[in-house]
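Just one protein chain is left out here, and the rest sit where they should.
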Amino acid sequence: MIAGLQSYLLVSAILFFIGVAGVLTRKNIFIIFMSIELMLNAVNLTFISFSRFMNNLTGQAIVFLIIAVAAAEAAIGLSIVILIFKNKDSLSVDDFDVMKG
Amino acid sequence: MAANTIFFMIFSLVAIISGFVMITRRHPLSAALSLVVTFISLAGLYGLLAAKLLFIIQILVYAGAIMTLVIFSIMLLNVQEEDLPAEERIIERVSITTLILLPMIYIIGRSFTVIKDGQFPEVSQDFGTIHSVGMFLFTTYSFPFEVISILLLISLLGVVVLAKRRI
Partner (left out) sequence: MNNIFPFLPIGITLVFAIAVMLLEVLLNGKKQILAYVSLLGVVFSAITTVSLWARQTNPFHLSFFSEMFIVDNYSLFFYLIFLLCAGVCILTSSGYLIRENMEHGEYYSLVLFAVTGMMLMASGGDLLILFLGLEIMTISIYVLVGFNRYNIKSNEAVLKYFFLGAFSAGFILYGIALIYGACQSTTLSQIGKVVRAEDFAYAPMAVMGILLLMVGILFKVAAVPFHSWLPDVYEGAPTPVTGFMISAVKVASFAFFLRLFLISFIDLKDSWKDIISVIAVITMFTGNIFAFTQTNIKRMLAYSSISHTGYLLIGIASLSASPENHVADAILYYLLAYSVGSIGTFACISYLSQKDEEYVNIDDYAGVGFKYPLIGIAMSIFMFSLIGVPPTGGFFGKYYLFSAAINQGMYPLVLIAIVNSMMSVYYYLRVIAVMYFKHSDYKVTNTSGKMSTNLVLVYTLVGTIWIGMGTFTIFSIVPGATSVLEWTKVSIESLF
């Protein structure tokens, strides 16, 4: 048995949905944030496997740029977390329910 | 079994298990540390796929910079046990959600069966090196590369607006 393209894609699908499960179930802002990072990483694995399979560098260039996007998003996301922690002193998404209707 | 396959199995098992551990931890710090393990084993998978530059970047930028930033913020906020949201039986709830999502993985996995021959072709020594990816980024992909610079500028500006004490 030799690990082919399908096995890599399956691993990335599993990682992606572990990330989705984390976002859907957890209430801790930090862990939701990290689950989203895990989703992005799973996508990167898909890109790189396709890139290797097609012998085509586009996928790797895209991953390079996605990592930059993830870094930008991480910076913004963490500053949002810090902002609301300072104002509300809580890390739970459930505490943010001022608006209803 | 080829050495590649053994490494693939080790890395992917470690990645999946530590990913699952990450979403079941109560304290964000231990979650962050298991996410670092996932990232490093993903870097190993990138290495197996001949993505040499991305192997380095995954460790330097993701496991290094981004996760350091996350851990730094957790420590900066000095998150105590009582600050954490009250979450009962995390492992059960996460497992149920994962089970509900299993059909999705199955549907997506089934679409991969159209790939008749999943064997990776031989690639040249140069594939995925700093030189080749760099050449590609600065020629064919020069436009997106410039666009990324705008994105980074905005995130810089955004962080100043959101997190500075007084603007």
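Each chain carries a letter (A and B) given by its place in the written order, and its residues are counted from 1.
One rule holds for everything that comes next: a contact is a pair of C-beta atoms (placed from the backbone, for glycine too) under 8 Å apart; a residue touches a chain by one contact, two chains touch by 3 or more.
These numbers come from a predicted model, not from an experiment.
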I'm checking contacts with the chain that's been left out. Which of B:L29, B:I91, B:I107 or B:I130 qualifies?
B:I107
What is the set of subunit B residues that contact the non-displayed chain in the whole complex?
107-108, 110-112, 114-116, 140, 142-144, 147-148, 150-151, 153-155, 157-158, 160-162, 167
Which parts of subunit A are in contact with the chain that was left out?
9, 16, 19-20, 23, 29, 32-33, 36, 39-40, 42-43, 46-47, 50, 53-54, 56, 58-59, 62, 65-66, 69, 72-73, 76-77, 80, 83-84, 87-88, 93, 96-99, 101
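As a working rule, only the chains that are shown with their structure count from here on.
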Touching residues on subunit A, where the partner in the complex is subunit B:
1-11, 13-15, 17-22, 24-28, 30-31, 33-35, 37-38, 41, 44-45, 48-49, 51-53, 55, 57-58, 60-61, 63-65, 67-76, 78-83, 85, 89-95
Going by the contact rule set out above, which residues of subunit B touch subunit A in the complex?
1-2, 4-5, 8-9, 12, 15-16, 19-20, 22-23, 25, 28, 31-32, 35, 38-39, 42, 45-46, 49-51, 53-54, 57-58, 61-62, 65-66, 69-70, 73-74, 76-77, 79, 83-87, 90, 93-94, 97-98, 101, 104-105, 108-109, 112-113, 115, 117-121, 123, 127-128, 132-133, 136-137, 140-141, 144-145, 148, 151-152, 154-156, 158-159, 162-163
